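For this depiction, one protein chain was excluded, whereas all remaining protein chains were kept in their positions.
Chain naming follows the written order as A, B and C, and within any one chain the residues start at number 1.
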Amino acid sequence: MTSLQTSRTLGVAAIGYAFMGQAHSNAWRTVANHFDVPNFEQKVLVGRDAAAVAAAAHKYGWSESATDWREVIARDDIDIVDICAPGWLHAEIATAALAAGKHVLVEKPLANSMAESLAMVAAAQAARSVGVRSMVGFNYRRVPALALARKLIAAGELGTVRQIRASYLQDWLVDDSAPMTWRLRKETAGSGALGDIASHAVDQVQYLLNDTVADVSGRLHTFVTERPGPDGPEQVTVDDAAWATLTMDGGAVASVDVSRVALGQKNALRLEVYGTAGSITFNLENPNELYFLNGTDPVEVQGFRRILVTEPEHPYISGWWPQGHVIGWEHSFTHQIRDFLLNIANGTDPSPSFEEGLGVQRVLAAIEASSAAGGATVPTAAPQLVSKD
Amino acid sequence: MTSLQTSRTLGVAAIGYAFMGQAHSNAWRTVANHFDVPNFEQKVLVGRDAAAVAAAAHKYGWSESATDWREVIARDDIDIVDICAPGWLHAEIATAALAAGKHVLVEKPLANSMAESLAMVAAAQAARSVGVRSMVGFNYRRVPALALARKLIAAGELGTVRQIRASYLQDWLVDDSAPMTWRLRKETAGSGALGDIASHAVDQVQYLLNDTVADVSGRLHTFVTERPGPDGPEQVTVDDAAWATLTMDGGAVASVDVSRVALGQKNALRLEVYGTAGSITFNLENPNELYFLNGTDPVEVQGFRRILVTEPEHPYISGWWPQGHVIGWEHSFTHQIRDFLLNIANGTDPSPSFEEGLGVQRVLAAIEASSAAGGATVPTAAPQLVSKD
Amino acid sequence: MTSLQTSRTLGVAAIGYAFMGQAHSNAWRTVANHFDVPNFEQKVLVGRDAAAVAAAAHKYGWSESATDWREVIARDDIDIVDICAPGWLHAEIATAALAAGKHVLVEKPLANSMAESLAMVAAAQAARSVGVRSMVGFNYRRVPALALARKLIAAGELGTVRQIRASYLQDWLVDDSAPMTWRLRKETAGSGALGDIASHAVDQVQYLLNDTVADVSGRLHTFVTERPGPDGPEQVTVDDAAWATLTMDGGAVASVDVSRVALGQKNALRLEVYGTAGSITFNLENPNELYFLNGTDPVEVQGFRRILVTEPEHPYISGWWPQGHVIGWEHSFTHQIRDFLLNIANGTDPSPSFEEGLGVQRVLAAIEASSAAGGATVPTAAPQLVSKD
Partner (left out) sequence: MTSLQTSRTLGVAAIGYAFMGQAHSNAWRTVANHFDVPNFEQKVLVGRDAAAVAAAAHKYGWSESATDWREVIARDDIDIVDICAPGWLHAEIATAALAAGKHVLVEKPLANSMAESLAMVAAAQAARSVGVRSMVGFNYRRVPALALARKLIAAGELGTVRQIRASYLQDWLVDDSAPMTWRLRKETAGSGALGDIASHAVDQVQYLLNDTVADVSGRLHTFVTERPGPDGPEQVTVDDAAWATLTMDGGAVASVDVSRVALGQKNALRLEVYGTAGSITFNLENPNELYFLNGTDPVEVQGFRRILVTEPEHPYISGWWPQGHVIGWEHSFTHQIRDFLLNIANGTDPSPSFEEGLGVQRVLAAIEASSAAGGATVPTAAPQLVSKD
């Protein structure tokens, strides 16, 4: 089992070197330049193509590369496994790594199916009991503006939250002739926009309100039903847009809608939270800005304030630059790694936990079920799924 | 029967002098200063309280006031009846006025119930056959930016529209202690945010896309269920927020959500239309701006353009000021009166017709039905509705 | 001499029916519909072309038209003269009207030259002593957002103001081939962008800070020096852009820059006021919005607030619509007429007075002088100017 004493340099392995692999690698590469974290080493980058992964390892600052993740997680000098592989591999790798006593960070969504998610939660619970940590990578929780939003809501600055509107709009599939990929096949991707981006939106709803979803009514839709595949036209078997309304356990109502065909919207995770005493809005395309309205200000001067979340008083900013010198999208990954490392060093459990990841999966599954049932309301928490949480 | 020759000065009566009465009066008062319209006269303003309506008539430029609308619509010198009374009076007044051969403009929504709406459509059809005109006051169609949006979409600038997101957020009911009014009782208001503001959103969806809604899944919610009434706490019997997804006959999917408790949003009718070749966004709080993305621009310079809709080339603007000198919310009513008068003079039928108003009512009724059924999908236009509702 | 008792209906004559004439007429036409004002009548519209002015009078709601302003100001039934004629006529008409005991509202800038301005001030002072009122039409003071800004600054919400940045950017002369007009000839227009739009910017600087300009350094420039005239190419003899820095008597520093060739800027009067405790920004293209930063808010939630200036608590708004229902550019003229009428009724002196108009002219003259001197600092209010200019 991995030693947790922080005097030992933690060995890190990452699995996957595509988009998410690059983002995570960048975070490992820079986190210590900006934050006080336990000593660690970027040891191994794992991928299937030996030459490609070797090149990526060199480029992204990993000491070695490897092609067999099972060998890597068996190594004594590896303490942390960072899983950036596609979703269908999450469960297998994560459960094996946890069983091997490695701390695990896994990209979101937790897995492609409820069954896999449940297995991962079980593995995380077992590992936790022996001090092995696990975390799911809903990195947007560590965008400073959203961390600030959560803090303001928790402090009661919005009063009682009644409504939250969450949408995540992209346009990379707007073109009918964009080709098939594994992301558009149900067997590899699980779902489309739902798992990929609605997962973030749902996580934010639960995170910001510190509440969970009770039931949902939802709808999935595929605007482009066929795309050019390697052997001719191929059926798209996942959604490219989704809509849902969610009832929160605390009584608030959330709406979520996502799309990959919203032409002109590039990465627009937009959040609007309306309370009895204040409101908040946010757009990930301008991640350094949080808009906040204090409903207790005199009406004459009330309005949404553009808070440029770059002050030392703001979450995570003390590691970066002076006020007004904005940070980028990838910094949320850096903050995630920082917090994960601190959890390991301090012997505390990271958040979002696998259980929280499972909570998001339950909402997504309920949306799918509701859509299949023509929009009928579906509760999220099937009792048999839950032993303890 | 009313003479239609434009050489005769048209006599106008308006019924109602509250918020909408003031807005319509302002439009009658100013339309001829800015547009070439047939001669008309602001003859009578009608209301229940003799003293108050007399004062309002004086203030808003009407020659006389009256308290009995039946007498007024019987007058030979009245050619046009502009109904700004509350929704539960629409059907009675409109059908009587049309039967008396008066051209009728009625505020939205068309009526509080499907039955009343159908009766009004029948009356309008009968009147139309003898040259009597009727129009329902979805004034936002005449906001220049939205008229431009419709024009661009009709011209194919967006390609095929796939999605439209419509929301209308206000906050005037955010305070729990705001008192009961007729607007919060089902028997007088019919519905809450649904009829009042979702009606505008639904009308815009159908107007912008020149398409009709096939089916809906919806949800109504009342956040503040009890408010101070004249005799103590009283139950709020209408919704203060609503959410729906709509399938258009042409295949597009629309989402609509509205609220009266979205703190900080004052009059935010927001529209986003996403097509295969272009996109449009709009917010009524900045009504002179239309945002348009041309998807055929080179990617390097593609983006949403802020079009300040104040050029002589833009709809209705030639009647107003030089470029950049913006107009206000109430100007949409002025444009509505202008077009209505031209329809009368030219012997053409105004749009939105009562049938279009009924079309909106059908969607609202379907949203209510879907909400009552827990979100199940409900078709909007069952033909049997015409005879039975 | 004009009777001031408000029981008598005030007779109004307006001179000029072009752009400003239409804007003023609209204000006279609508003011009583929205505000409690003394009784008045739109009696006569005056212009040079008998047929055109008759048509304009009919369209804009004036009872009569006339071509000789001298005859009109001699009429006993005329109490108010509203001068919308070009600047070179201001002095002659205004001094005559005041001498005839008529209350005078004159469009800005006060006049084309310092000499004329001084004569007008002398006339206003003489008239004031016998109860005759005069006002210069810097209408933007009555944009609710700017009236609110002034109020906030006066209340100390910004602490001590250090800097103000004022710019007014338009683009209607961006095209080289746009033809010559009287506005581009020094003998008719006096100056170009300087008198036309820098006058507004300078007035706002003095109005918002409730302070006057001590000295200036400025520069005028003509980008398009020749334009097509009726008889071939003609020299443009006025500036189409100007820049200046102004020292305020109170120690603040203002910058002003204006242009008629700033492509894409349509009517962008932008103001930014920076104090020790708060800041304000504004753009006339979005006239219903004021941005205010309260520097005493906790840093964590500090930021510019978008105040939608449409609440009953805001200046002038109680005459208009519910919150969020925005007003347009021309409403500032309506407010100006309202205040002017109330001054007349109450026997108080309007602001901006002719002296305030002269104050602006002195700043403009100093900018011209500084520009001619290569940017050297020029004091604005040399006492000897009063006798010689």
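Quick note on the criterion: a residue touches a chain if its C-beta (ideal position, glycine included) is under 8 Å from a C-beta of that chain, and two chains touch if they have at least 3 such contacts.
Small disclaimer: the values here were computed from a predicted structure and weren't measured.
In the complete complex, the hidden chain is touched by one of A:M114, A:A277, A:V326 or A:A345, namely A:V326. Only one residue in the set C:N210, C:Q235 or C:T276 touches the chain that does not appear here, and it is C:T276.
For the options C:Q125, C:T188 or C:S255, the residue in contact with the chain missing from this view is C:S255. Between the chain not shown and the residues A:L209, A:L246 or A:A268, the one that touches is A:A268.
One of A:F40, A:Y60 or A:F354 touches the chain omitted from the figure, and that residue is A:Y60. By the touch rule set out above, chain C reaches the unshown chain at residues 162-163, 165, 167, 171, 174, 176, 217, 219, 221, 223, 241, 243, 245, 253, 255, 257, 259, 261-265, 272, 274-279, 293, 295, 302-304, 370, 373-377.
Within chain A, the residues in touch with the undisplayed chain are 19, 22-23, 25-26, 29-30, 32-34, 59-61, 170, 172, 265-268, 284-288, 308, 310, 320-331. Hidden from this view is one chain, which touches chain B at 148, 152, 157, 291-294, 297-308, 311, 313-314.
Operating definition for what follows: only the chains that are shown with their structure count from here on.
Where chain B touches chain C, over half of the residue numbers in use are shared by the two copies, so each contributes mostly the same positions. Rounded to whole angstrom, the centroid-to-centroid distance between chain A and chain B, based on C-alpha atoms, equals 42 Å. With centres set at the average Cα position, the gap from chain A to chain C is 55 Å.
Distance between chain centres (mean CA atoms), chain B to chain C: 37 Å. Counting partner chains per residue, chain A has residues 293, 302-304 touching two or more of them.
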